[in-house]
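The complex appears here minus one protein chain, its other protein chains still in place.
Letters A, B and C mark the chains as written, and numbering starts fresh at 1 in each.
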Amino acid sequence: MSVETASPSISRPRHLSARAIGAALLLALAAFAILGPWLIEADPARQNLSASLAPIGGEYLLGADHYGRSLLARLAHGARLSFGMAFLTMITAALPGILFGLVAAWRGGWIERMFELLANIVLALPGLMLVLLLLAFAPGNFGPLYLGLALTLWVEFYRVTRATTATILKQPHIEAAKLLGFGPGYILRNHVGPVIAPLIATLAAFAMATAIVAISTLSAISVGLQPPTPELGSMIVELLPYYAEAPVHVLLPAVLIFLLVLALQLVAQRETR
Amino acid sequence: MRRFLLARLAQAGVVAVVVGTLCFVLMRVLPGDAAMRIAAGRYGPDAAIAEAAEKVRQELGLDQPWPVQFLEWLGNLLRFDLGHSLVTGAPVIEELKVQLGASLWLAAAALLLSLLIGPAVGIVSGLRPNGWADRLGLAGSVTLRALPPFVLGLILMLVFSIWLGWLPPAGFGSWRELILPSLTLALGLAAVSSRVTREAIATVAKAPYFAFARHKGLPEAVVVRRHGLRNAAIPVVSYLGLQAIYLVEGVVVVETIFAYPGIGHALVHAIVERDIPMVQGTALAMGLIFVAVTAGVDAASAWLDPRLRRAQ
Amino acid sequence: MRFALFLAAAATAIGLSSAAGSAEERPLKVVGPWEIGGIDPAQSGYVFSRLQVAETLVSADPTGKLVPALAEQWSVSEDGLTWRFRIRAGATFHDGKPVTAEAAAASLRQAQAGVGVLTQVPISDIAAEGQDVVLRLGKPFAALPAYLVNFGNIILAPASYDASGKVTRIIGSGPYKVKSLTPPLKLELEASGNWWGGAPEIGVVSYLAVGQGETRAIMAESGEADLVFSMLPVSVERLKRDPQLEVKIATIPRTRILKVNAGSPFFDDVEERQAISYAIDRAGITKAILRNPDLEATQLFPPALVGWHVSDLPPLEHDPDAARRLLAEAGWELGSDGILEQDGRRFSVTLLTYSNWPELPPIATVLQAQLREVGIDVKVSVGNSSEIPSRHRDGTLEMGLISRLYSIVPDPTGTLLQDYGPGGSDWGAMGWSNEELQALVDKLVATSDLEERAPLQRRAVEILQEELPGIPITWSELAIIANERITGVQVDPLEVNYGLASIRWAE
């Protein structure tokens, strides 16, 4: 039934506000991660063992960890590193994932089958194994860590892109665009892009969270980054034994991760028509 | 049906060979002295590792050329012989039986629990998009996504073992020990599957057949049950399949903190200790599980969606 | 009266059903961090030794004094080359066969052919002569009985081995026998019924390996486990406040050492090594990380190691200024980036450590920050424990933070012999040797008389303190948590035997 004119205009304002909150949050986090390390003078690696687990709000604004390092400084540097690395991982996973998905859907045939096989093999290989094996080449380094994570994460982008693109490509407006002489680049950018963008954004939000949590998980089995790198995930691992004495300290990095995921989720939220 | 099975068998074969080869190559190009690592894995860090490593080297014939070792592995594989663990000395197949078996139980319990939680939350959220239940669901999902599993596990232990005193914090052997680790995993899974279900339900709820079912006069519960769930289940099932695959290996941290004997834990040890037969055997088993799970998912999807049945 | 009886009956019924759901005996639940990998004695013999499944010929009491175990007594010939160990009469393996000298000799021969500590003893022959196991040596080795205490030398029944000499199951002679084993995490034991020392107080034991320290603490706190070994320092404080738990702590002969490459330009001068030692705030580490100020390693050996701890030795101290001065004397100058330099070389080194002991990476992190204070740039690399010996071998190791155990055999001489021999060793000195120390150790190896040994030991310790081929950081402790349900728990700092057999249910 035809009420196209009425409903979107009604649901939009509410929608915008959720997005606006997300965007504001994202902006605040970005500012904290980018400007924080620059504004906060404290050295995130500087220890003061006599201030071990200093409480929040005292001499240290957000308290100190068990080594007596300023948590505020560590959170700021950690946010820069973790968010940056999660973003890099996500981009590294998303770009080939989307590209392969588009190519597979566009060309079909043996190219698609080849990509499918590749994706299946990556899925069949335990992702953890890939990351651990790559890490074995350069323990404690960013490179293999993020490459390994990206290697396991791209499949999801690929699958979603391929499936969605394949359905879009069957629609008449694609055929029309081809008849009008538009090339694949234009069609993928202007016809496919806007449709898959929100899906990709949702995936990307989750992928960034996955990356940070994965790094912390790897730290928990002692194959993450090397000390004294401030990284949100490994900060949680480091502080975990002190959960009974300083529970809030442990959760602070988790709160930052939470805010990031929430902000990304809110921004990526799809139009609910 | 037969074609379906044959195709799956072929896929299993391809996966076995590719995964095996990849592991073989990767494990051998890794830097570091494998004999040293094996010795450290066997005898612990207090031992005289370097002397032990010399014996390990002779014992295992690690200095044989690669192609010989690879052909040997392939030949053994054809006889379903996965070899012996270099560290424990036990047959790989036995280790897999125990560890993979335990992990599968854990994964199955986690999947079951997550099915009880995720889709239920997702349905409630999806039927009223942007309602309070949906917002709460989103907040819960994001919280669970942001908490590393070991933090979640610790919280559950504190609540259920110390505070309430209902469940043992660690161990294995009975269903009581299975609950906390599987709940930890399940909550992580449900965090995502509830959102996937929500999307699916919201899509179905906008579908003309869902409106028509209401217009037919069916009570809301019947509409959701008969026309909502099955249709929404189609995308959810294929997503759960993907989750199940990640699950078997995603258990590593949970296994570690709950002292549960599983494959993730074993795999980490095997890689660190360069226990090549274990790594290969584990990867192979997981590859085959992947094939089995995708086959299961395809079968389930076909059962749910008659349109796919015809396409097959 | 009848009412009380009824109550008692009900309580018993509930107690029984909650114990195991049947009439089975309630097991003593033991939790520790050690996983059971392979069952080869060299691999996990310590589990079977500690849980009293298998026994060695000689054992040690908590003070380190050697005591008879499967061997009732032992003697050595005048020339120090022939040792006789008399097998205890009436000792029986779990399969019902008696423990014979032949069986014991066979077990020892397997151990000697393997990779355990026995390979370090100059044994030329192991034989059984009547009731005696006879070990013939190539040269005198006074510490031999102490070496036999090591878990790698447990005596197993002949049926434990397959044709190739591999251990396929554990048939020991201790108070407990293996009921079931689920490697790597679970071991269930039951009373063997034929131990020479009598029946254990609690008939069933279940051991669960829990790697995560936090989980072990919660196991203790929730009352799920009766006896928990090895607590994280931070948990200990909390658990001490729990009225249901008893915390027992022993200092164990284990020292965390900063192993430095004395052959490298960074650490070749003794002043440089002393400067490093001055730069380290051991009190801070023990307070913040280990939560026990007594663990500050003022010298290599802890007080518990009687005869090896020299109480009047000048302690290692924290003095950053002295460190800076010594470094300056050694020719290091502060560069523009705050890092020391000498001949264009930055004082920048990699500190290798490993996570088998959870406290090592945090201590490494502290050392990194403290050394930075005196102008030394340290990169911490947490890797596999095998990297230290392997980088020692190829000479690329610069610094390593290790945890060294001096009770692998209860006599530290063995470890000293290994660690500070010519050219050093994997877990000992690197690029450093001292002829006087070697002479001392050689004498110690051949001497068993305590009076004679005392001055030699003291001098060895003094040399190590002056030269600092390895820089002691902290000593270690073993924290054991016992639930108030049980009584009779003893702490064995040597971790030879946990004495489970004498633990009782509290009234």
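By our rule, contacts are C-beta pairs under 8 Å (C-beta built on N, C-alpha and C of every residue); 3 or more make two chains touch, one makes a residue touch a chain.
As a working rule, contacts and distances are computed from a predicted model.
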Would you mind picking the UniProt name of the chain not drawn here, from "NADH dehydrogenase subunit L", "ATP-binding cassette domain-containing protein", "4Fe-4S ferredoxin" or "Oxidoreductase"? "ATP-binding cassette domain-containing protein"
Displayed chains that the missing one touches are A, B
Thinking of the whole complex, not just what is shown, which of B:L158, B:V224 or B:L304 touches the missing chain? B:L304
Note that subunit B touches the absent chain at residues 207-209, 211-219, 222, 226-227, 230-231, 234, 304-307, 310
Give me the subunit A residues in contact with the hidden chain, please. 1-7, 10, 171-173, 175-177, 179-182, 186, 190-191, 194-195
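Criterion: only the chains that are shown with their structure count from here on.
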Compute per-chain Cα centres, compare each with the mean of all protein Cα atoms, and return the closest chain. B
Let me spell it out: compute each chain's centre from its C-alpha atoms, then which one is farthest from subunit A's centre? C
Applying the document's contact definition, name the chain pair with more C-beta pairs in contact, A-C or A-B. A-B
Taking each chain's centre as the mean of its CA atoms, subunit B sits from subunit C at a distance in Å of 37
Subunit A and subunit C, separation of their C-alpha mean positions in angstrom: 44
Subunit A: which residues touch two or more other chains? 240, 243
Residues of subunit B that contact two or more other chains, please. 32, 154, 256, 272
Note which residues of subunit C are touching subunit B in the complex, please. 31, 37-38, 40, 42-43, 114-115, 119-120, 166, 182-186, 208-212, 214-215, 218-219, 221-224, 354, 356-357, 384-387, 389-390, 392-393, 403, 405, 408, 418, 425-427
Enumerate the contact residues on subunit B facing subunit C in the complex. 32-33, 36-37, 39-53, 55, 85, 87-90, 95, 98, 154, 157-158, 161-162, 165, 168-173, 256-261, 272-273
Residue positions on subunit B within touch of subunit A in the complex are 11, 14-15, 18-19, 22-23, 26-27, 30-32, 129-130, 138-139, 142-143, 145-151, 154, 192, 199, 202, 206, 242, 245-246, 248-250, 252-253, 256, 264, 267-268, 271-272, 279, 282-283, 286-287, 290-291, 294
